[in-house]
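Left out: one protein chain. Kept in place: all the others.
Take a look at subunit A:
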Amino acid sequence: MSNSTNKGTDFPKLVSAGADAVIVYLGEGISVSVNQQVLAAAKAVEEQLSDVVLDLVPSYNSLMVYYDVLRTDEPEIRERLRKTLSDLTSDDQEQNGKHHRIPVYYDESVGPDLARIAETNNCSIDDVIKAHTEQIYRVYAMGFAPGFAYLGEVSEKIRTPRLDNPRKRITAGSVAIAESQTAVYPSSSPGGWNIIGRTSTQLYDPSSGTISPLNVGDEVEFYAVSKEQFIEEGGDTEALS
């Protein structure tokens, strides 16, 4: 069949992403092992193709490679990518990301979907909070908006589909879940995820020069804080509109 490699799989698969980019698919769907391969590929490409690469965007199962058309062309970069990717060994996948702990004030005043998630999943609000804080999440992708990290995977006990009608405005710092994913809204924006609480941790603040401490491959753990702690850390208690 076409596109088969000598390993007998369809991956890595290189596909055009425009006149100045190629997208590399490392596998299908959402899994830690595929995402680890994406990261390993990103690291290798960054090291070995730094003379022509302008930007790299790792996601769940793919890596976008933006390159300088004045220094290379598509056939050449495809060949170099194939070479770089075929040299990857399983050892390259074993690097550990950073671990981040993010405080969350879980309360209905700032987490208007807590009660509904509890009801949908036949449990109490405390159970929802417990399930959300027990898990250690992986940053699978960053994007959509600056500093927005897609974290997985949410415990099956509290998975809830996106809202049918997205809210017009979600306050910055809102902690949310959608199916198996959880995230913090780094800035105020419209959004359709279920809001369960709010953090005082800034994940995007152009005025202070912070884009985000998070990178794909990092680990994130949430822990519950009281209203007093949340306010002390500079948290915004304004109710969600």
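Just so it is clear, a residue touches a chain if its C-beta (ideal position, glycine included) is under 8 Å from a C-beta of that chain, and two chains touch if they have at least 3 such contacts; residues count from 1.
Convention: contacts and distances are computed from a predicted model.
Visitor: Tell me the UniProt protein name of the chain this structure doesn't show, selecting from "Cytochrome C oxidase subunit III", "Dihydroorotate dehydrogenase", "Allophanate hydrolase" or "NADH-quinone oxidoreductase subunit E".
Guide: The record names the chain that does not appear here as "Allophanate hydrolase".
Visitor: Looking at the full complex, which residue from A:97, A:112, A:146 or A:192 touches the chain that isn't shown here?
Guide: Here the residue in touch with the unshown chain is A:146.
Visitor: One chain is left out of this view; which of A:62, A:135, A:160 or A:182 touches it in the full complex?
Guide: A:62
Visitor: Footprint of the hidden chain on subunit A, which residues?
Guide: These residues touch the chain not displayed: 15-21, 23, 29-30, 42, 46, 50, 53-64, 66, 68-71, 73-74, 141-148, 150, 187, 204, 206-207, 211-212, 215-216.
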